[in-house]
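Omission of a single protein chain aside, the complex is shown with its protein chains in their original locations.
Here is subunit A:
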């Protein structure tokens, strides 16, 4: 086992881990994926990420890195082929801004929506849709957020293409109305038809089972 070996500690249904997989695959970096049971986390994971105790964790040259957005930038800086971040400083700032926005405004609201019901869910769905509206404006007229090629922001926001439909099914709600978000839907089609993106997606039925169980934990009805 060489120190150049790359290991990814992940959970199959994690949208955060998926980002790391996409980045490594696009760059053609070999890695070993270690599946964590997040209901029974390994001691090794707790050692590698003592602050948050979460997946994903990337281990490279025996050093662990946690937090998916931090991992993405590390990957881009370490393996120079297939650059993910824009070259221009202003565009880099722009990509980071929208990545942060999607994380704070869309992901948080969508998560609440998949776990809640009634009024609380309604409020979260509205917040998620408002965030989607801004993202719709951002992708208008572009094939990918990165331009002609998939880039950092596509990878960061990519989870919506596959996770949101699952969450919508599990929680009986709708965020991604194709009539309201035609540009995002066009982007989703382009994104998911990229073989590297598509070939690594987790199994949908396993994801549905997992997210149903999470929902049942908080709202048994």
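Note that contacts are C-beta pairs under 8 Å (C-beta built on N, C-alpha and C of every residue); 3 or more make two chains touch, one makes a residue touch a chain; residues count from 1.
In this section, contacts and distances are computed from a predicted model.
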{"item": "Per UniProt, the name of the complex member that is left out, chosen from \"Centromere protein M\", \"DDB1- and CUL4-associated factor 13\", \"Pyruvate dehydrogenase E1 component subunit alpha\" or \"glutathione transferase\"", "value": "\"glutathione transferase\""}
{"item": "Touch criterion as defined above, residue of A:32, A:77, A:120 or A:177 at the omitted chain", "value": "A:77"}
{"item": "Contact set of subunit A toward the excluded chain (per top definition)", "value": "51, 60-61, 63, 65-67, 69-71, 73-74, 77-78, 89-90, 92-93, 96-97, 100-101, 134"}
